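Not every chain is included here, but those present sit where they belong.
Think of it as A, B and C in the order they're written, each chain with its own count starting at 1.
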Amino acid sequence: MATNHERPFDLLNKSIGQQVLIRLKNGVDLRGKVQSFDVHMNIVLENCEELGEDGGIKTKLGVILLRGGNILFISPA
Amino acid sequence: MATNHERPFDLLNKSIGQQVLIRLKNGVDLRGKVQSFDVHMNIVLENCEELGEDGGIKTKLGVILLRGGNILFISPA
Amino acid sequence: MATNHERPFDLLNKSIGQQVLIRLKNGVDLRGKVQSFDVHMNIVLENCEELGEDGGIKTKLGVILLRGGNILFISPA
């Protein structure tokens, strides 16, 4: 249940080793497994895929280090 | 009644566990239940939905961690 | 009368409980009653309305927490 002791970065912490969907500010959707993150929301994703308009895989990007400033939102996939 | 002891983040604090509408800078409207937030206005929303032009549900996003820098305004829904 | 002891935030402080017009960077005009604000110019507006091109009410938004970074100017309405 929600309490004000939880913080948004707790969600990122629980996502370590899990798949997430990340929507970028430029509208691109990425999917991958969170390996690590830092206070700037810079994130390393494994098996990262860029998704097309239809939600299908457009490009396999492998491991990427994504700069946090480009992120709109992150969602457990 | 308004006093200058209240601060904008008090509204966010009262919204924990409640539904809010969030308008993003890119014009998109999101609706969801506030689970947590931090000083950057990063917010975790549960049962988050992206709304269409007509105010209806366009996409169910589930749980998302939204970066505060993308927010235009937040309103109790 | 103008003195260099006054500061811009004094105008916001005097606007608590009063109606203001806020023009956003994206060109949208909002009107509402100031409930609270902080040093980032984040503002809570009550009975907030989005105005149309003709100055009439376009949408009733109710209570909103507006992020200060989106503001162009604020004017007592």
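For this structure, a couple of remarks:
Rule of thumb we're sticking to: a residue touches a chain if its C-beta (ideal position, glycine included) is under 8 Å from a C-beta of that chain, and two chains touch if they have at least 3 such contacts.
Treat the numbers as computed from the prediction; the structure is a model and nothing was measured.
Every protein chain here is a copy of the same sequence, 3 of them drawn, and the whole complex in this file adds up to 7 copies.
Simple rule for what comes next: only the chains that are shown with their structure count from here on.
Taken chain by chain, the contacts run in an open path, each chain touching the next and the two ends left apart. Fitting subunit B to subunit C on CA positions gives a rotation angle of 50°, reported to the nearest 5.
Per-chain Cα centroids separate subunit B from subunit C by 19 Å. Chain centres here are Cα means. That of subunit A falls 35 Å from that of subunit C.
Shared interface positions of subunit A, defined as residues touching 2 or more other chains, are absent. Against subunit B, in their complex, subunit A makes its touches with residues 1-4, 6-12, 25, 41, 68-69, 71-76.
Taken together, the subunit C residues at the contact with subunit B in this complex read 13, 16-17, 24, 26, 33-38, 42-44, 46, 48, 61-67, 69-70.
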